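The structure under discussion appears below in the form of C-alpha coordinates.
A single protein chain has been omitted; all remaining protein chains appear in their positions.
Right, chain A next:
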Amino acid sequence: MTTTDIVTVGNRPRLERRPLRKIFARPEIGALVAALAVMLFFSVYTSNFMTLSGAGVWLESASTFGIMAVAVALLMIGGEFDLSAGVMTGFTALIVGVLTSHYGLNIWVAVLISLVAALAVGALNGFLVMRTGLPSFIVTLGTFFVLAGIDLAVTKLITGQVAIQGMTRVPFYDSVQPLFGSSIQIGGGTFYVSVLWWFAATILATWVLLRTRAGNWIFAVGGQLNSSRQVGVPVLKTKVGLFMTTAGAAWLVGMISLFRTSTVQANTGVGQEFIYIICAVVGGCLLTGGYGSAIGAALGALIYGMVFQGITFAQWDTNWLRTFLGAMLLLAVFLNHFVRTRAGGAR
(Lines give C-alpha, C1' and ligand atoms only; values in the text may rest on other atoms or scores of the structure.)
Protein backbone atom coordinates (compact mmCIF):
# COMPACT_ATOMS: atom_id res chain seq x y z
CA MET A 1 0.00 0.00 0.00
CA THR A 2 1.10 3.49 -0.67
CA THR A 3 -0.47 5.54 2.06
CA THR A 4 1.12 8.88 2.46
CA ASP A 5 2.62 9.32 5.86
CA ILE A 6 0.90 12.38 7.26
CA VAL A 7 2.02 11.72 10.79
CA THR A 8 5.38 13.38 10.54
CA VAL A 9 5.13 17.10 10.55
CA GLY A 10 7.79 19.73 11.06
CA ASN A 11 8.24 21.60 14.30
CA ARG A 12 5.95 24.47 14.87
CA PRO A 13 7.43 27.95 14.56
CA ARG A 14 8.87 29.08 17.84
CA LEU A 15 7.29 31.97 19.62
CA GLU A 16 9.64 34.81 20.14
CA ARG A 17 9.92 36.05 23.66
CA ARG A 18 9.07 39.70 23.92
CA PRO A 19 9.19 40.83 27.54
CA LEU A 20 8.16 44.38 26.72
CA ARG A 21 5.09 43.11 25.00
CA LYS A 22 4.29 40.97 28.00
CA ILE A 23 4.24 44.03 30.22
CA PHE A 24 2.00 45.88 27.80
CA ALA A 25 -0.35 42.95 27.64
CA ARG A 26 -1.10 43.24 31.36
CA PRO A 27 -4.68 44.38 32.01
CA GLU A 28 -3.79 47.21 34.39
CA ILE A 29 -1.14 48.90 32.25
CA GLY A 30 -3.56 51.34 30.61
CA ALA A 31 -4.95 52.46 33.96
CA LEU A 32 -1.44 52.87 35.38
CA VAL A 33 -0.37 55.13 32.52
CA ALA A 34 -3.60 57.13 32.75
CA ALA A 35 -3.31 57.50 36.54
CA LEU A 36 0.23 58.81 36.23
CA ALA A 37 -0.83 61.25 33.51
CA VAL A 38 -3.76 62.57 35.54
CA MET A 39 -1.57 62.88 38.64
CA LEU A 40 1.11 64.73 36.72
CA PHE A 41 -1.40 67.06 35.10
CA PHE A 42 -3.10 68.21 38.29
CA SER A 43 0.22 68.40 40.16
CA VAL A 44 1.45 70.90 37.62
CA TYR A 45 -1.83 72.70 36.93
CA THR A 46 -2.92 73.26 40.54
CA SER A 47 -0.80 74.21 43.51
CA ASN A 48 -2.37 72.12 46.27
CA PHE A 49 -3.10 68.84 44.50
CA MET A 50 0.27 67.31 45.26
CA THR A 51 0.35 68.30 48.92
CA LEU A 52 -0.43 66.08 51.90
CA SER A 53 -3.74 67.82 52.49
CA GLY A 54 -4.63 67.50 48.82
CA ALA A 55 -3.64 63.84 48.72
CA GLY A 56 -5.78 63.17 51.79
CA VAL A 57 -8.77 64.56 49.95
CA TRP A 58 -8.43 62.63 46.69
CA LEU A 59 -7.36 59.39 48.37
CA GLU A 60 -10.46 59.55 50.56
CA SER A 61 -12.56 60.20 47.50
CA ALA A 62 -11.02 57.27 45.66
CA SER A 63 -11.18 54.83 48.59
CA THR A 64 -14.89 54.03 48.75
CA PHE A 65 -15.13 53.82 44.97
CA GLY A 66 -11.98 51.72 45.02
CA ILE A 67 -13.39 49.13 47.42
CA MET A 68 -16.47 48.74 45.24
CA ALA A 69 -14.53 48.81 41.98
CA VAL A 70 -12.30 45.96 43.18
CA ALA A 71 -15.29 43.81 44.13
CA VAL A 72 -17.13 44.68 40.93
CA ALA A 73 -13.96 43.82 38.96
CA LEU A 74 -13.92 40.32 40.47
CA LEU A 75 -17.57 39.95 39.52
CA MET A 76 -16.94 41.20 35.99
CA ILE A 77 -13.99 38.85 35.56
CA GLY A 78 -16.45 36.17 36.62
CA GLY A 79 -18.67 37.30 33.75
CA GLU A 80 -21.43 39.13 35.63
CA PHE A 81 -22.66 42.63 36.48
CA ASP A 82 -24.25 43.94 39.64
CA LEU A 83 -26.30 47.08 39.14
CA SER A 84 -27.62 46.83 42.68
CA ALA A 85 -24.14 47.41 44.12
CA GLY A 86 -24.57 51.17 44.41
CA VAL A 87 -27.92 51.21 46.13
CA MET A 88 -26.73 48.43 48.42
CA THR A 89 -24.29 50.86 50.10
CA GLY A 90 -27.26 53.02 51.11
CA PHE A 91 -29.37 49.98 51.99
CA THR A 92 -26.90 48.66 54.57
CA ALA A 93 -26.30 52.08 56.12
CA LEU A 94 -30.05 52.68 56.41
CA ILE A 95 -30.56 49.33 58.13
CA VAL A 96 -28.05 50.30 60.80
CA GLY A 97 -29.47 53.80 61.07
CA VAL A 98 -33.08 52.70 61.45
CA LEU A 99 -32.39 49.78 63.79
CA THR A 100 -30.27 51.85 66.16
CA SER A 101 -31.82 55.31 66.16
CA HIS A 102 -35.47 54.18 66.00
CA TYR A 103 -35.55 50.75 67.56
CA GLY A 104 -32.71 51.20 70.02
CA LEU A 105 -30.88 48.08 68.93
CA ASN A 106 -27.24 47.66 69.94
CA ILE A 107 -25.14 49.19 67.21
CA TRP A 108 -22.79 46.21 66.89
CA VAL A 109 -25.77 43.90 66.42
CA ALA A 110 -27.24 46.30 63.86
CA VAL A 111 -23.97 46.38 61.93
CA LEU A 112 -23.91 42.58 61.84
CA ILE A 113 -27.56 42.39 60.80
CA SER A 114 -26.90 44.77 57.91
CA LEU A 115 -23.99 42.57 56.80
CA VAL A 116 -26.20 39.49 56.85
CA ALA A 117 -28.90 41.35 54.93
CA ALA A 118 -26.39 42.46 52.28
CA LEU A 119 -25.00 38.95 51.87
CA ALA A 120 -28.54 37.59 51.57
CA VAL A 121 -29.38 40.05 48.79
CA GLY A 122 -26.08 39.14 47.08
CA ALA A 123 -26.89 35.44 47.32
CA LEU A 124 -30.37 36.11 45.98
CA ASN A 125 -28.89 37.98 43.01
CA GLY A 126 -26.54 35.06 42.38
CA PHE A 127 -29.15 32.34 42.60
CA LEU A 128 -31.63 34.27 40.47
CA VAL A 129 -29.01 34.73 37.76
CA MET A 130 -27.77 31.15 37.87
CA ARG A 131 -31.13 29.41 38.22
CA THR A 132 -32.95 31.40 35.55
CA GLY A 133 -30.02 31.79 33.18
CA LEU A 134 -31.06 35.41 32.65
CA PRO A 135 -28.39 38.08 32.16
CA SER A 136 -27.24 39.51 35.48
CA PHE A 137 -27.65 42.96 33.97
CA ILE A 138 -31.43 42.53 33.99
CA VAL A 139 -31.73 40.60 37.26
CA THR A 140 -29.66 43.10 39.24
CA LEU A 141 -31.41 46.01 37.53
CA GLY A 142 -34.51 44.54 39.12
CA THR A 143 -33.01 44.24 42.60
CA PHE A 144 -31.54 47.73 42.16
CA PHE A 145 -34.98 49.26 41.75
CA VAL A 146 -36.56 47.09 44.42
CA LEU A 147 -33.91 48.16 46.93
CA ALA A 148 -34.02 51.81 45.84
CA GLY A 149 -37.76 51.82 46.44
CA ILE A 150 -37.41 50.10 49.81
CA ASP A 151 -34.70 52.55 50.89
CA LEU A 152 -36.95 55.54 50.28
CA ALA A 153 -40.32 54.13 51.27
CA VAL A 154 -39.30 52.28 54.41
CA THR A 155 -37.10 55.10 55.67
CA LYS A 156 -39.91 57.57 55.17
CA LEU A 157 -42.44 55.20 56.73
CA ILE A 158 -40.40 54.67 59.89
CA THR A 159 -38.70 58.01 60.38
CA GLY A 160 -40.98 60.35 58.49
CA GLN A 161 -37.90 61.72 56.74
CA VAL A 162 -35.69 60.73 53.83
CA ALA A 163 -32.52 60.77 55.87
CA ILE A 164 -31.27 59.51 59.20
CA GLN A 165 -29.34 61.96 61.30
CA GLY A 166 -27.95 62.20 64.76
CA MET A 167 -26.25 58.82 64.72
CA THR A 168 -23.67 60.18 67.18
CA ARG A 169 -26.27 60.05 69.97
CA VAL A 170 -26.66 56.27 69.54
CA PRO A 171 -25.03 54.34 72.43
CA PHE A 172 -21.65 52.78 71.62
CA TYR A 173 -21.45 54.79 68.38
CA ASP A 174 -17.93 55.75 69.40
CA SER A 175 -16.92 52.11 69.76
CA VAL A 176 -17.70 51.32 66.12
CA GLN A 177 -16.81 54.63 64.55
CA PRO A 178 -12.99 54.22 64.63
CA LEU A 179 -13.25 51.03 62.60
CA PHE A 180 -14.95 52.69 59.63
CA GLY A 181 -14.81 56.46 59.96
CA SER A 182 -11.66 57.48 61.83
CA SER A 183 -8.86 59.56 60.42
CA ILE A 184 -5.35 60.66 61.29
CA GLN A 185 -3.53 63.89 60.62
CA ILE A 186 -0.26 63.69 58.74
CA GLY A 187 1.40 67.03 58.08
CA GLY A 188 -1.81 68.95 57.63
CA GLY A 189 -3.50 66.24 55.59
CA THR A 190 -6.47 64.21 56.84
CA PHE A 191 -6.19 60.53 55.99
CA TYR A 192 -9.22 58.32 56.56
CA VAL A 193 -9.17 54.68 57.58
CA SER A 194 -11.20 53.92 54.44
CA VAL A 195 -7.98 54.30 52.45
CA LEU A 196 -6.54 51.36 54.42
CA TRP A 197 -9.69 49.33 53.75
CA TRP A 198 -9.28 50.11 50.07
CA PHE A 199 -5.64 48.97 50.02
CA ALA A 200 -6.52 45.85 52.01
CA ALA A 201 -9.37 45.00 49.65
CA THR A 202 -7.11 45.43 46.62
CA ILE A 203 -4.35 43.25 48.06
CA LEU A 204 -6.77 40.56 49.18
CA ALA A 205 -8.61 40.51 45.84
CA THR A 206 -5.35 40.33 43.90
CA TRP A 207 -4.13 37.46 46.04
CA VAL A 208 -7.38 35.57 45.65
CA LEU A 209 -7.44 36.12 41.90
CA LEU A 210 -3.88 35.10 41.15
CA ARG A 211 -2.93 32.69 43.91
CA THR A 212 -5.97 30.68 44.95
CA ARG A 213 -8.19 28.04 43.40
CA ALA A 214 -11.15 30.41 43.73
CA GLY A 215 -9.30 32.94 41.59
CA ASN A 216 -8.67 30.34 38.92
CA TRP A 217 -12.37 29.52 38.93
CA ILE A 218 -13.36 33.19 38.69
CA PHE A 219 -11.32 33.61 35.51
CA ALA A 220 -12.66 30.32 34.19
CA VAL A 221 -16.40 30.88 34.74
CA GLY A 222 -16.11 34.32 33.19
CA GLY A 223 -13.94 33.17 30.31
CA GLN A 224 -15.76 30.04 29.20
CA LEU A 225 -18.62 28.78 31.32
CA ASN A 226 -19.14 25.46 29.58
CA SER A 227 -15.50 24.49 29.67
CA SER A 228 -15.39 25.30 33.37
CA ARG A 229 -18.33 23.03 33.99
CA GLN A 230 -16.77 20.22 31.98
CA VAL A 231 -13.55 20.22 33.98
CA GLY A 232 -15.37 20.28 37.29
CA VAL A 233 -15.21 23.92 38.38
CA PRO A 234 -17.98 24.60 40.95
CA VAL A 235 -19.71 27.18 38.78
CA LEU A 236 -22.69 27.95 41.00
CA LYS A 237 -20.57 28.34 44.13
CA THR A 238 -18.13 30.63 42.34
CA LYS A 239 -20.77 32.91 40.84
CA VAL A 240 -22.93 33.17 43.95
CA GLY A 241 -19.78 33.80 45.98
CA LEU A 242 -18.91 36.68 43.67
CA PHE A 243 -22.32 38.32 44.05
CA MET A 244 -22.02 37.93 47.82
CA THR A 245 -18.54 39.45 47.76
CA THR A 246 -19.85 42.48 45.91
CA ALA A 247 -22.69 42.79 48.41
CA GLY A 248 -20.20 42.45 51.27
CA ALA A 249 -18.07 45.22 49.79
CA ALA A 250 -21.19 47.37 49.50
CA TRP A 251 -21.83 46.77 53.19
CA LEU A 252 -18.28 47.90 54.01
CA VAL A 253 -18.71 51.06 51.95
CA GLY A 254 -22.12 51.64 53.54
CA MET A 255 -20.56 51.46 57.00
CA ILE A 256 -17.70 53.74 55.96
CA SER A 257 -20.04 56.45 54.69
CA LEU A 258 -22.35 56.09 57.69
CA PHE A 259 -19.62 56.35 60.32
CA ARG A 260 -17.68 59.06 58.55
CA THR A 261 -20.61 61.46 58.28
CA SER A 262 -22.92 60.05 60.99
CA THR A 263 -25.82 60.55 58.60
CA VAL A 264 -27.27 58.62 55.70
CA GLN A 265 -29.58 59.74 52.92
CA ALA A 266 -32.28 57.38 51.63
CA ASN A 267 -30.94 57.72 48.09
CA THR A 268 -27.30 57.05 49.00
CA GLY A 269 -25.42 55.12 46.35
CA VAL A 270 -28.04 55.39 43.61
CA GLY A 271 -26.28 55.94 40.29
CA GLN A 272 -22.86 54.96 41.57
CA GLU A 273 -23.05 51.39 40.27
CA PHE A 274 -22.02 52.65 36.85
CA ILE A 275 -18.99 54.43 38.27
CA TYR A 276 -17.82 51.13 39.78
CA ILE A 277 -18.17 49.48 36.40
CA ILE A 278 -16.34 52.36 34.71
CA CYS A 279 -13.48 52.07 37.22
CA ALA A 280 -13.26 48.30 36.62
CA VAL A 281 -13.28 48.72 32.84
CA VAL A 282 -10.73 51.54 32.92
CA GLY A 283 -8.68 49.12 35.05
CA GLY A 284 -8.67 46.58 32.23
CA CYS A 285 -11.70 44.35 32.88
CA LEU A 286 -13.43 43.02 29.81
CA LEU A 287 -17.19 43.49 29.70
CA THR A 288 -17.42 39.96 28.38
CA GLY A 289 -15.64 38.51 31.41
CA GLY A 290 -12.62 36.28 31.90
CA TYR A 291 -10.05 39.03 31.92
CA GLY A 292 -9.11 41.87 34.22
CA SER A 293 -7.32 42.83 37.39
CA ALA A 294 -8.11 44.03 40.89
CA ILE A 295 -5.13 46.38 40.91
CA GLY A 296 -6.38 47.85 37.64
CA ALA A 297 -9.80 48.49 39.15
CA ALA A 298 -8.16 50.17 42.15
CA LEU A 299 -6.18 52.36 39.75
CA GLY A 300 -9.41 53.14 37.91
CA ALA A 301 -10.91 54.35 41.18
CA LEU A 302 -7.75 56.35 41.91
CA ILE A 303 -8.16 58.11 38.55
CA TYR A 304 -11.77 58.83 39.43
CA GLY A 305 -10.84 60.24 42.84
CA MET A 306 -8.04 62.36 41.43
CA VAL A 307 -10.15 63.81 38.62
CA PHE A 308 -13.13 64.37 40.91
CA GLN A 309 -11.06 66.41 43.36
CA GLY A 310 -8.65 67.76 40.76
CA ILE A 311 -11.49 69.49 38.95
CA THR A 312 -12.44 71.18 42.22
CA PHE A 313 -8.85 72.19 42.89
CA ALA A 314 -8.62 73.61 39.40
CA GLN A 315 -11.90 75.48 40.05
CA TRP A 316 -13.56 74.13 36.95
CA ASP A 317 -17.23 73.34 36.69
CA THR A 318 -17.56 69.92 38.35
CA ASN A 319 -20.13 68.88 35.78
CA TRP A 320 -17.24 68.14 33.45
CA LEU A 321 -16.44 65.11 35.58
CA ARG A 322 -19.03 62.98 33.89
CA THR A 323 -17.87 63.97 30.45
CA PHE A 324 -14.35 63.06 31.41
CA LEU A 325 -15.49 59.69 32.81
CA GLY A 326 -17.40 58.88 29.66
CA ALA A 327 -14.44 59.69 27.43
CA MET A 328 -12.15 57.70 29.71
CA LEU A 329 -14.48 54.72 29.51
CA LEU A 330 -14.57 54.77 25.73
CA LEU A 331 -10.81 55.05 25.54
CA ALA A 332 -10.39 52.14 27.94
CA VAL A 333 -12.81 49.96 26.02
CA PHE A 334 -10.96 50.64 22.77
CA LEU A 335 -7.66 49.81 24.45
CA ASN A 336 -9.04 46.64 26.04
CA HIS A 337 -10.50 45.52 22.76
CA PHE A 338 -7.16 46.02 21.08
CA VAL A 339 -5.31 44.10 23.79
CA ARG A 340 -7.80 41.28 23.71
CA THR A 341 -7.57 40.77 20.00
CA ARG A 342 -3.78 40.82 20.20
CA ALA A 343 -3.21 38.77 23.34
CA GLY A 344 -6.45 36.87 23.60
CA GLY A 345 -5.91 34.85 20.49
CA ALA A 346 -8.09 33.65 17.73
CA ARG A 347 -11.19 32.68 19.63
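Convention: a residue touches a chain if its C-beta (ideal position, glycine included) is under 8 Å from a C-beta of that chain, and two chains touch if they have at least 3 such contacts; residues count from 1.
By definition in this document, contacts and distances are computed from a predicted model.
Undergrad: Just to verify: the chain that's not displayed, which of "MbtH protein", "Sugar ABC transporter ATP-binding protein", "Cytochrome c oxidase subunit 1" or "Diguanylate cyclase" does UniProt list as its protein name?
TA: "Sugar ABC transporter ATP-binding protein"
Undergrad: Looking beyond the chains shown, say which of A:Thr168, A:Gln185 or A:Ser227 touches the absent one.
TA: In the full complex, the listed residue that touches the missing chain is A:Ser227.
Undergrad: To test your reading of the contact rule: which positions on chain A touch the chain that is missing from view?
TA: Considering the whole complex, chain A reaches the absent chain at 1-3, 5-12, 14-15, 17, 207, 211-213, 215-216, 219-220, 223-224, 226-228, 230-233, 290-291, 340, 343-347.
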